[in-house]
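Complex shown without one protein chain; remaining protein chains in place.
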Amino acid sequence: MTLSTALAEAEARIAEPSPGALLRRRIFGHGGFLFGAIVVGLVLATALLAPLLAPHDPYAQDLTRRVVNPIWHADGTWRNPLGTDQLGRDYLSRLIYGARISLLIGVATMAISGAIGSALGVAAGYFGGRVDMAITFLITTRLAMPVVLVALAVVALAGGSLKVVILVLGFLLWDRFAVVTRSATMQVRNLDYIDAARAAGCSDLRVLASEILPNILNPLIVVATLEMAHAILLEAALSFLGLGVQPPLPSWGLMISEAKEYMFFSPWLIAVPGAALFLLVLAVNLLGDGVRDIAAPENRN
Amino acid sequence: MLLFAARRLMLAVLVALTVSVICFFLLHLSGDLAQALAGSSSSASDVEAVRKAYGLDRPIIVQYLGWASRVLTGDLGQSYFFKEPVAKLIAERLPVTMVLGVCALVFAVALALPLGVVAALRPNSWIDRTALTISVLGQALPSFWFALMLIIVFGLTLRWLPISGSGTWQHLVLPSIALGYYATPAIMRLTRAGMIEVLASDYIRTARAKGLRAPSVLFKHALRNAVIPVVALAAVQFGFMLGGSIVIETVFALHGIGYLAWESIARADFPIVQAIVLILASVYVVLTFLADILNAFLDPRLRVG
Partner (left out) sequence: MTAVLEVEGLRVDIAMAAGALHAVRGVDLALAPGETLGLVGETGCGKSLSALALMDLLPRRVRRSARRMVLDGEDLAAASPRRMEDLRGDRMAMIFQEPMTSLNPAYTIGNQLAEALMRHRAVGAAAARDRAVELLEKVGITAAGERLRQYPHQLSGGLRQRVMIAMALMCGPRLLICDEPTTALDVTIQAQILLLLKALQREFGMAMIFITHDLGVVARIADRIAVMYAGEVVELASAAELFAAPGHPYTRGLLRCLPVPGRDRGEPLGVIPGMVPNLAQEIAGCAFANRCDRAADACRAAPPPWAPGAHRARCILAPRAVA
């Protein structure tokens, strides 16, 4: 007997609350999860209600009111709380509409890469052998490809639009899905009840859908949030480099790119959309970490 | 050991080859190279002339085989824009990117390893929580934005460091931090998890039972075993950093291959893009290969068989 098992046993002997109470306690006791859920919820609401929330048209230019300072500067006014950009567009309105782009890219990319990655990963983990070898090779190859460079080049050739960026990122970011679902499937696959299901005459497809998928859902959700954050960051980087979403769309990355020239005198033009990006990505990551901790507290790192 | 190395090497070559195939076809199929080269305002006959001049009218398989056979002889082709050999252009700029990558990796490891170790020694202490917070925040920081904020704070406001170009070591400080911080959360977490696991192991208890002093237990017995997976991760992260250097080099106007790639994409100079993709993939493959070898060196259990 090792000391750690003895401690675990001893701890288990002390009375535990009911599972439901425990789950509630875990959710509400988990600051990161709460923060993530609230911020993601707020950004989602902002994106959905953008036309109601935005004080101005995000595309309306006013060249007489360019780079107006935000409210925390002495000459800022409530007319443009976050000031205006180099074309006199209201920065707050652009920021609000920008949430739509980031969320859309994040969710759509995650859906595409998730479908590709988990299909490959589950197939590799479930069938093993040569299928596994081939898919593992595919994953290795994908990891060796410089994502930013390939994405930039393809988007540059195919033309920068939201649709192209989503497709390119979706087809590039499936690796982590594949890696995680592969190992999760392998673990589940060797459990007795999978053998039992097969012995009972269930087809492979049936076993996959009804026995394996529900059991790998947890790691899948965690990876999905991480990859969503990853996609949001990459879109911003591509747009920042001028080869992602094209003007005049208010992508946060593009806003930072357009503000570069004004870095000297109006650093807030860069700070504001970057902070929004940072906050959203942080919230999505914390949400994912929270799901992992709450679903499997013993794996908390 | 030799057999293991040979097998890994073959796999590495195969991966690099596959990447080159995929990227070649990806670039040629995702848009009209001739149109991109000639420019969007050029006439249809101009585009056809460009297509003929650069051999883009041949079947794509033929184009790939031609390109690949030349690459095997060391000829990476001719730049459309510079009218110079791609190999020469890249050779001029590769050192900048490599130096940047190494500095960034050194920064990342120098920050992450001690933090991970200290966090593991005192789990759930304030220092552990601080390290964890840094890693969570770091993961969410957009690298190009972080780079710009570094420029604003340290370059423009405090005027401590130069903000663009190259030449002195000071020019490398901000880019290395901007590029390296991205690897710190992963390295820190892995170090922390590895140290916690190793510190709870039986052989650490044995080392303590021998009466060894704490530093000896920590560095000789624990860290040595905990860093084994970190080495592989660091190698992979180095590969990612070289790929990510395109963003950082652009922000800091460092003329490495990332910057060259960015310019070349904008100029539709695809021989250069193609070559840089191949080089970055090869470097990644070589790095993971070296990491495997290094792992076998660090972990005697991997040496046999």
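As written, the chains take the letters A and B, and residue 1 is the first residue of each chain.
Operating definition for what follows: contacts are C-beta pairs under 8 Å (C-beta built on N, C-alpha and C of every residue); 3 or more make two chains touch, one makes a residue touch a chain.
From a predicted model like this one, the values you see are computed outputs, not experimental measurements.
Within the set B:A49, B:A68, B:L94 or B:A207, the residue that contacts the chain not displayed is B:A207. Only one of the listed residues, B:S79, B:N225, B:S245 or B:S282, touches the absent chain: B:N225. Think of the hidden chain as still there; on subunit B it touches residues 201-203, 205-213, 216, 220-221, 224-225, 298-301, 304.
Here, only the chains that are shown with their structure count from here on.
Contacts from subunit A toward subunit B in the complex involve residues 4, 32, 137, 140-141, 143-150, 152-154, 156-159, 229, 233, 236-237, 240-243, 253, 256, 260, 263-264, 267, 270-271, 274, 277-279, 281-282, 285-286, 289, 301. Chain contact summary for the complex, subunit B toward subunit A: residues 11, 14-16, 18-19, 22-23, 26-27, 30-33, 36, 136-137, 139-145, 148-149, 151-152, 156, 189, 192-193, 200, 236, 239, 242-244, 246-247, 250, 258, 261-262, 265-266, 268, 270, 273, 276-277, 280-281, 284-285.
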